[in-house]
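Take a look at this one; I'll ask things after.
Note that one protein chain is taken out, while the other chains of the complex remain in position.
Chains here go by letter, A, B and C, matching the order in which they are written, and residues are numbered from 1 within each.
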Amino acid sequence: MSTELKFWKSIEELQRHSASPDESGRDCFAGQRARTGPPPAPSRRDFLTLAGFSVAAAALTACSRGRVQKAIPFLNKPEELTPGVPTLYASTCGGCSAGCGLVVKTRDGRPIKIEGNDVSPLFGGSTCAVGQATVLSLYDDERLKHPLWRGKPASWEDVDARIEAHLREAIAARKRVVLLSRTILGPTTRRLIGEWTSRPGFEHVTYDPISFTALREATAASFGVDGLPHYRFARARTIVGIEADFLGTWLSPVEFARDYAAGRRLESTRAMSRHIQFESGVSLTGCNADTRVAIAPSERGLVALGLYSRIARKLGLADIPDVADRSMDPHALDAAADDLWRTRGESLVVSGADEVATQVIVHATNALLGGIGTTVDLDRPSLQRQGDDVAVARLIDDMARGHVDVLIVYGVNPAYDYPQPDRFVAAMRDVPLTISCSDRVDETAALAHAVCPDHHFLEAWGDAEPVASFFSLAQPTIAPLFDTRAAQDSLLKWLGRTPDFYEYLRAFWRETLYPLQSQYATFDEFWDHSLHDGVFTLPAQAAAEKRFGGDVGAAAAAIGRDQNRSAAEHHPDGYEVHLYEAVGQRDGAHANNPWLQELPDPVSKVTWGNYAAVAPSVASRLGVSSGDVVALDTGTGRIELPVCVQPGQSPRAISVALGYGRRRAGRVGGGVGANAYALVRLVAGMRRYSRTGVTIARTGRVDPLAATQTHHSMEGRTIVEETTLAAWLATSSAAHPGQAPHAEVPSLWAERPSGAHAWGMAIDLNSCNGCSACVTACQAENNVPVVGKDEVRRGREMHWMRIDRYYTGSEDDPGTLVQPMMCQHCNNAPCEPVCPVLATVHSSDGLNQQVYNRCIGTRYCENNCPYKVRRFNWFEYARNSSFDFNMNSALGAMTLNPDVAVRSRGVMEKCSLCVQRIQAGKLAAEQDGRPVADGDIKTACQQVCPADAIVFGDLSDPESHVSRLNRSERRYRVLEELGTRPNVSYLAKVRNA
Amino acid sequence: MRARVVFIVLALVFGVAASGAVAYQLSRVGVHQGYAPEQPIAFSHKLHAGDFQVPCLYCHFGARTSRHAGIPPLNVCMNCHSLLTAQTIEIEKLKEAVQRQQPIAWTKVHNLPDFVYFNHSQHVIGGVNCSACHGAVETMARVRQEMPLTMGWCLDCHRQRGPGLALARRAAGSHEGPNAPYPGLDCGKCHY
Amino acid sequence: MTPLHATIRDSARHVRPHRWLDGDPSLTEVTDHVARPLNVAPGLGWWLCFATALAALATGVVCVSYEVATGIGTWGLNKTVGWAFDITNFVFWIGIGHAGTLISAILLLFRQRWRTSINRSAEAMTIFAVICAALFPLIHMGRPWLFFFVAPYPNFRGPLWVNFRSPLLWDVFAINTYLTISLVFWYVGMIPDFATLRDRATGIRKALYGIVSLGWNGSQRTWARYETLSTILAALATPLVISVHSIVSMDFAVSILPGWHTTLFPPYFVAGAVYSGFGMVLTLLILTRSLMHLETYITIRHLEAMAKVTLLTGSIVGLSYATEFFTAWFSGNLYEQATFYGRATGPYAWCFWTMVTCNAVAPQVLWLRRVRTSVAALFVLSILVNIGMWLERFVIIVTSLHHSYLPSTWVMYRPTIIEVGTLIGSFGLFFTCFLLFLRLLPMIAMWEIKADASVEAEEGDLAHA
Partner (left out) sequence: MRSEYLIATYAGPGALMTAVRALRAHGFKIYDVYAPCPVHGIDEAMGLRRSRLGYVTLAGGVLGLVSAIAFQFYAAVFDWTLNVGGKPDNSTLAFVPITFEITVLVGGLATAAAFFLRSGLFPGARPRLAGPRVTDDEFAIALRWRSSVFDAGEARRLLHEAGAIDVRQTVVDL
């Protein structure tokens, strides 16, 4: 609890250099805050309560006035905020530019957990791992606690004065003032920026670290639509992905994962969509495909073209461009084309290619297949990526030429992630005034004259329109922790307006959106409801049908040229490199988030760093194995990385994850991995995430990968059961050919009487895609410590929930199976009888309980657990300076869930099926005197799952969802032949043959 | 010879007695029964809860809905004291604190270990009187910990009240199953 | 005990050449020889050994302190391998202990006279080994300061008792019983010798020996009871020693882990224990007899007798290995087969094959009398036995754990310097205790030598009559 005391001191300090009195809001908070002193003998929980107590009170009183305006609690609106009772607020995720709707669980005034917003029509009640982890970024020590001027702490007045002075001169001298921002999802912010750019000389350039420019331009060229197509995977019966990791990272993974799973769920229906993936690296999406074809990045165009021409032939079109696809395997293309054709009208082709031509062809193919308007929605396009590479390139040139007077960098970090960082840095030096709104001194902010730290999105007002006419609101869930200011407020201030973005937001909604709806009579009503729900959707307007107007011939020709060039470049010991977003790190903005650093890659299971994924054949040819450090040389850029031998990897391509190698992310993420942006190629200003002619050389060094799984074969054991759709349809119990659904192994002793409930869980392996959001959700909910790279190497990661991944078949073209694995809560648990002190026993409602304060740490239970799901506290993670992650930082400790004990050194821990949620659910039911209804209680992993693969419930209720799943003929339990009688069961994976 | 035997026997008896005493003392480690710290303001529960019969839940409103009964914020005190004319040094302290916006650092009397999850509302709903755990607070000028608050003590209640409560709840149309161990002896009810 | 018909002899000073003694010491010479180490200053050899042992002990103390202060994480264990060096050392030392009890109890019941010269030191070895062993379950706990949770003492937690189904709890009782009974047995055995020393000592030593000899005066009535007591204790210790290692083996046999879960373990472990124990006794006595110049009492014939036991138990152990593999193959159990295949071919195969060589193959040379009677050969062999038996426990524990049911959890285990230091420390503790024992206590049971001497004398007479 010393941590909390320390934390409290630090907050006091924070208050000291907190804002000036005129900012009534924060002042009110400061005042309220100061009211709470640490209790004399604080136990962690009680302390947090008292801490939150007045913070909560503050939030309450602040509702009437001040910074935190009327924040409408979600679902259950308490007439008073009671300490110890969580409050839920709807908001919008700022983790990436997908803009998922959120519900933020605050406890005693602190956001401690993020959930999806299940009234959101796009994203539902789920998030991705990154979204889960953003709550921890709020409490990041490395965040700036005040503005900086030329690297030195300064007051807002001071900084504003200097900036405004400079801006006045700039305006007077008609100089150029450029705002370089990330994709702006918020319509209100967009309008604000519109105002901004209406000033003479003021410009706005949008920059995405991971560029979608090619897709945008292709969409514009093909359909004249400004935006990205809104892909509707739920409507597709055949999906062909070309290097698009739409389940893991591409564009809007949560939404796509939901829709994808919906199209493949075998609960009510007995049909599922077919998915063929052409890709070079092994992506999460590729793992889930029915057919996965390994291609070289340079062949993406050929694949698109091959599909197009085949479909066109089937349609009997004339002048079909054909490019001799040499290396391509025609059969795979034929099969894919046949499938697409069979389900035309309900087929979808998506491509992550970064060449306009390829995307044009893909659009054309979708058009031929009649997907426009059904699987490809262009009437309400996606606004999730608006970056414009060419503009950025031009801007940098202008900066270098000294044509830019003021550069305001908002939400991006080009000094880190621009392909030629040195050029950008040099150019930035030539700008008289550079301002960064970064929340920390990152690579770019370090060069800026002024740093005006932005709020964390959980502290700020905002809105978003990820897909046209799907709006969502973001509201503060906590008073700003530091002396930061919303970037919008900064912009308003520098525009000479009153820096009150909240009013601006309301105004925009009053003027723009309120008139478009008819449901609510008054604006306040409309506002309150929108804020309460977090989302607001405009009804679809009838729009003219979009027709494909692109030039296929030209595109085909372009692809042909690309082909010839890469063919020319191609030489025997040259490889192609394929750069991709990692599920955990994405573009690298969250590098300082320990949860994400320790999140195992869904495919390779590697944590803490990126690597060069090479095919087994290549590895043996080069004589390298996982962990050997190699140097990748493109002629222009060179990086050194450890090798990861990746079954299924294209033998011609080496895949490297972007988003690592941050230099100035902070103490957690600094220097983890290598920066692969150096290998990104610029072609006429457009960024290309792959290139040919890369040489690979051993360095002789060894840097062992920190992988949480080192053995990849099931060794012929039936651990993950898999079947084909045909077989499953043929025999009702196809998961176990020739035998009836698993019979219960007889037990030596009598059944014990169960209590009122029998909690259990069912996991549908056919829905689960392995995205690992549950791993982070569990970590956030249950105060699971982060242990760091070395400890992971030693096999000591603490995740209560892990996702096992097995390869089947050949190394070169393996099948991949994933299996969420956590405590199976066996009714005849092997761990229980061996504990000498009764520290782990069975509860009357079927839970395998672990009593931390009784445990003396013999680890016998760990040895005797056949699933190896128990985790031992090797060190005092929460109080050991060598584990300097969230738990050890005074601030990071604020994410701790007060309802879950922080485990001390030397005790065993494991999944508790979120017993704290079970207790809360039972209590809630009692409070309103009703039985616990099915679905009342959701475990953290279940709540976050975009695929709804995890179902928790009461097995003693035959009608509960989990009971129904347990009656499925696909149902089995892992290692049930041991007679452990797990309460967690699995539903076999089904694939289209 | 005989003297020796007597001596040895006495020594044994003493040894046993001494070690017994030590064992008992050890067993009381962490048990603060009778703890009655002085408070910054000599607030008398005897006066408020006893003589004036202010219901517990008026000030400790959290107990109904939350884990934590909570210590009333100053404005709750002032609800009455802003109207009352009575003046004492203690009340002065209170009002002064209100003026100076100063927190009053009350000393916590009933402390449970960190690893125990105790939820007030659960017990209030379950029909457990405050006095069952806090003793006759309305008679205490200064609150003292009446009960041992040991795990065994909790369990005694859980064991005894179990069946009775179960019946009461069922009569009141409870939905817990017939063989529900109520209020329950599962470790996982308090330790997680 | 059939009464021996003895004929009159004017003196026992000319006892016939003994079967189990080299030379013909008189009763008082026996006392002299045994008491000498306690009176004269130790030689250089002893000091060297003692210094080494102390250094090792210090290493152990440092390592254990660091581990207890920092966490089990200072060891090489991980999410899959929860036990390795710690429990290996535990089982190893417990095993060592068994030879002592076997010699002092079982051989007593079998009236094996050759035990008399060695049983005292063997019992001492037992006690020190058990102490070393008992250390490890303690320090392997994540929270050793809460070790008392394993004791079913009345408490204010409900009361909350302990789990009588856990083999670890059985261990607690078995080891404590074993240690207690062994101590009693050992001490009772020494009382007459303390008396002897008391009566020839002076000053403070006399006072000390006076206290520990409890006023022993050699009364025949006491002697009679005394012999009954030793017989009873021996009769109790015999099943005890078997139960102890059977229970230790149940730590594994009761689990569900392939490679652990087998009914063969109790006999297999007991045989292994005796085997390793005799290995250690050989090592110690070969050193001691030269270090303390006790060739008279610890003769080559003793060594040979022990060598025979070693050969027997070693062969049983070898048979057990074979049986394990046969069972694995015969069971048709996928997991079982994988485990044993992995043992012989996996990453720890080198441990396995070293173990087989040391434990099953090496002792076979003892069929040759020339080897059995060669001190040097026996010494080398005894060392091999110790190494092999340590590896056996390591192989059983680690290879079974590191590749268990779910391949996704398979990881390697690598010991840290701390674990190695702890192992060295346990040897340091053991040898420190033993070297002190050599100097402070009569390391040979004088009264038993004397009794045998006189009995043999009379038997000799019978033979003549």
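In this text, contacts are C-beta pairs under 8 Å (C-beta built on N, C-alpha and C of every residue); 3 or more make two chains touch, one makes a residue touch a chain.
This one's a predicted model, so the numbers in the text were calculated from it and none came from an experiment.
> Among the options C:L38, C:L138, C:L236 or C:A344, which residue touches the chain absent from this view?
C:L236
> Have a look at A:V178, A:L531 or A:V841 and name the one touching the chain we're not showing.
Answer from the full complex: A:V841 touches the omitted chain.
> Thinking of the whole complex, not just what is shown, which of C:L109, C:A151 or C:I211 touches the missing chain?
C:I211
> Since one chain has been left out of the picture, which residues of chain A touch it in the full complex?
The missing chain touches chain A at positions 747, 749-750, 752, 826-833, 838, 841-844, 981.
> Since one chain has been left out of the picture, which residues of chain C touch it in the full complex?
Looking at chain C, the ones touching the missing chain are residues 1-13, 26-28, 31, 152, 158-165, 169-170, 173-174, 176-177, 180-181, 184, 188, 191-192, 195-196, 198-200, 210-229, 232-233, 236-237, 239-240, 243, 247, 250, 446-448, 450-451, 454-455, 457-458, 461.
Note that only the chains that are shown with their structure count from here on.
> Name the chain whose C-alpha centroid is farthest from the C-alpha centroid of chain A.
Greatest centre separation from chain A goes to chain C.
> Take the average of all CA coordinates in chain A, do the same for chain B, and state the distance between these two points in whole angstrom.
That gives a centre separation of 45 Å.
> Please work out the Cα centroid separation of chain B and chain C, and write it as a whole number of Å.
Computed from C-alpha means, the inter-chain centre distance equals 54 Å.
> In chain C, what residues contact two or more other chains?
Residues 160 of chain C touch two or more partner chains.
> Residue numbers in chain B touching 2 or more other chains?
Touching at least two other chains: none.
> Mind pulling up the chain B residues that touch chain C in the complex?
My answer: residues 23, 27, 31, 148, 150-153, 155.
> Within the complex, which stretch of chain A touches chain B?
Touch list, chain A to chain B: 1, 31, 34-37, 39-41, 43-46, 49-50, 53-54, 57, 78, 80, 82-85, 753-757, 841, 843-845, 847, 849, 851-854, 899-901, 912, 915-916, 919, 923, 925-927, 929-932, 956.
> Enumerate the contact residues on chain C facing chain A in the complex.
Against chain A, the touching part of chain C is residues 70-73, 76-83, 137, 140-144, 146-147, 149-150, 160-163, 165-169, 172, 251, 254-257, 334-335, 338, 401, 404-412.
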